[in-house]
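What you see is the complex with one protein chain gone and the rest in place.
Chain nomenclature is as follows: A and B, assigned in order of appearance, with residue numbering initiated at 1 for each chain independently.
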Amino acid sequence: MQGSTIDSPSPILNSHGAVASDHHGEHADLRVWGLLTFLISESLMFGGFFAAYLFLRGVHTQWPPEGTEVELLVPSINTIILVSSSFVIHLGDTAIKKNDVKGLRLWYIVTALMGAVFLAGQVYEYLTLGYGLTTNIFANCFYLMTGFHGLHVFIGLLLILGVLWRSRRDGHYNGSKHTGVEMAEIYWHFVDIIWIVLFSLLYILTQF
Amino acid sequence: MKQIPASLLTLLAGVLVTLISLWVGQNHHLLPEQASEQAPLVDNFFGIMVTIGTALFLVVQGAILFFTIKFRRPAGDDTDGVPIEGNFSLEIFWTAIPALIVIGLGVYSVEVYQQMGGFAPATSMISHAGHSTHAAHHAGSAMAAPMLADASATTTGVAQSDSKVPTYGVGATPAEGGKTADVTVNVVGMQYAWIFTYPDQGITTSELHVPVGKDVQVNISAQDVIHSFWVPQFRLKQDAIPGEQTELRFVATKIGTYPIVCTELCGSYHGSMRSEVIVHTPAEYEQWLTETQMAQLQPDHRVAFSPAELSASEFLAPYAAEMGVDGHSLAQLHLDRPS
Partner (left out) sequence: MTQAQIPVDSQVVDHSLPQSAWKWYDYFTFNVDHKVIGLQYLVTAFIFYLIGGLMAVAIRTELATPASDLLDPALYNAFMTNHGTIMIFLWIVPSAIGGFGNFLVPLMVGARDMAFPKLNAIAFWLNPPAGALLLSSFFFGGSQSGWTAYPPLSLITANTAQSMWILSIVLVGTSSILGSINFVVTILKMKVPSMRWDQLPLFCWAILATSILALVSTPVLAAGLVLLLFDINFGTSFFKPDQGGNVVLYQHLFWFYSHPAVYLMILPIFGIMSEVIPVHARKPIFGYKAIAYSSLAICVVGLFVWVHHMFTSGTPAWMRMFFTISTLIVAVPTGVKIFGWVATLWGGKIRYTTAMLFAIGLLSMFVIGGLSGVTLGTAPFDLHVHDTYYIVGHFHYVLFGGSVFGIYAGIYHWFPKMTGRMVNEPLGKVHFALTFIGTHLTFLPMHQLGLQGMPRRVAMYDPQFTFVNQICTFGAFVLAASVIPFTINMIWSWMYGAKAGANPWNAKTLEWTTASPPAIENWEVLPVVTHGPYDYGMSEHQAEAAEAVSAG
């Protein structure tokens, strides 16, 4: 038989320096990497929507068309709220890294409230804009893009609430074990970044 | 065989491969007859690619065959082969040669495309000839009167401006330069037929008639779904796209009748969406033109549709023209109307 590849068992160090032992099936927690990979992919779905928007904008001389302009006040306030909430949620992550569960809960509740206000602001805008999904091609884009984004904000909100729920159990999150907290935070930043691009495309770009 | 050096055999093989490939490139007979000025350009280009492809095919397949026979496992031999993991110069060689070939083909492609007239259909104004395309936006009517098109543009609210609209397709070859075409035909594709309109002569037909040796421009549009206008013998194809203006421009070089094939899936009867292009001598073309004009044209130059099929505005259009009601006054009426 050609050379054997199986050696006698010995402690094997993985790239993190931690022990990846022979304990059957155990390996380092890779969920954050998984989430990051997923979010890269999800960004590209929004990328597809953005490309469609820019393409359609490029072939129309008047954009947005007559009668479907964007309003700036509520969305700008919403932007400030959402961007700030990214800082707030980060405070929560900093807190749990110092083993401060109360701090985690405080800042995550505030983030959830800010997220809820954002969604409420979106709903308010939808109700008061004066045009709907099918009014014209710009409206199609507007509602589709903000709608999908809102859906993702809602999911982010659920993740934050999920963290809050789990944090009720003593010791579930501590200074060295808080993957769920991190994942919720990363997802929230993703939602924020997508909004910044959206805001630029729908609200800023349409001013020129 | 052992006396003949391997290098000599390789040289012989190389010469054979080259000769065979050159021959195949010139004699494959895979393409139909050439009936346009662009056809020889495409065919020569294809011929070169066939030559290169044949050579590569023979070399690679030859190597595969040779190796699989020469290096088959001898009976009872369970040892491994030679532990060669690579050869840097060889790998550079077979990366560089294909890279050079594709760069060459790329440059040549641009050259051929330019000679075919591919760079010619640039931004162009919608001419009167194009109004029939613009009117195609208006749902339902294929041949709305010109001024209706103006009115419909303003009421839609998001119609493209009447100025610069990109035209896709193949335009005039460098030989024709910036001249306008000798013959202009508007084609509309619809499920499942092609309708040809000669705007300057005011006739409509279901086949394309062109004179040989003359520069013909075909303005292509689609009424319902995407179709595609292809004449195999011309080697030219361009999709007919709803909402877009596309064109083909050619000089037919051979008298005859050639198929016009729809080459974009357009529904259940896509396969039977065919027409013909008839290339006439100039004299025959003039004769056909005159005959068709006499058969079709009515005093008011209206296209011969049954009145029942016309919308109210289409029917009224010639009368309105007589009374002096035009697009502007109609547009005013439209604006005053609640939307």
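Just so we're on the same page, contacts are C-beta pairs under 8 Å (C-beta built on N, C-alpha and C of every residue); 3 or more make two chains touch, one makes a residue touch a chain.
Just so it is clear, the model here is predicted, and its values are computed rather than measured.
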Which of B:Ala6, B:Val82 or B:Ala308 contacts the chain that the document leaves out: B:Val82
Absent-chain contact - pick from B:Tyr113, B:Trp288 or B:Phe315: B:Tyr113
Full-complex contact with the absent chain, from A:Trp33, A:Phe87 or A:Tyr124: A:Trp33
Candidate in contact with the missing chain, chosen from B:Val24, B:Val210, B:Ile241 or B:Ala320: B:Ile241
Residue numbers in subunit A that touch the chain omitted from display: 1-7, 9-15, 18-31, 33-34, 37-38, 40-49, 51-52, 55-56, 59-60, 65, 133-134, 136-138, 140-141, 144, 148, 176-177, 179
Positions on subunit B where the hidden chain makes contact: 30-32, 41-42, 45-46, 49, 53, 56-57, 60-61, 63-64, 67-68, 71-74, 77-87, 90-91, 94-95, 98-99, 102-103, 105-106, 109-110, 112-113, 116, 118-119, 121, 137-139, 156, 158, 166, 168, 170, 224-226, 228, 230, 232, 235-239, 241-244, 246, 259, 261-272
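We adopt the following convention: only the chains that are shown with their structure count from here on.
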Mean-CA-position distance for subunit B and subunit A (Å): 46
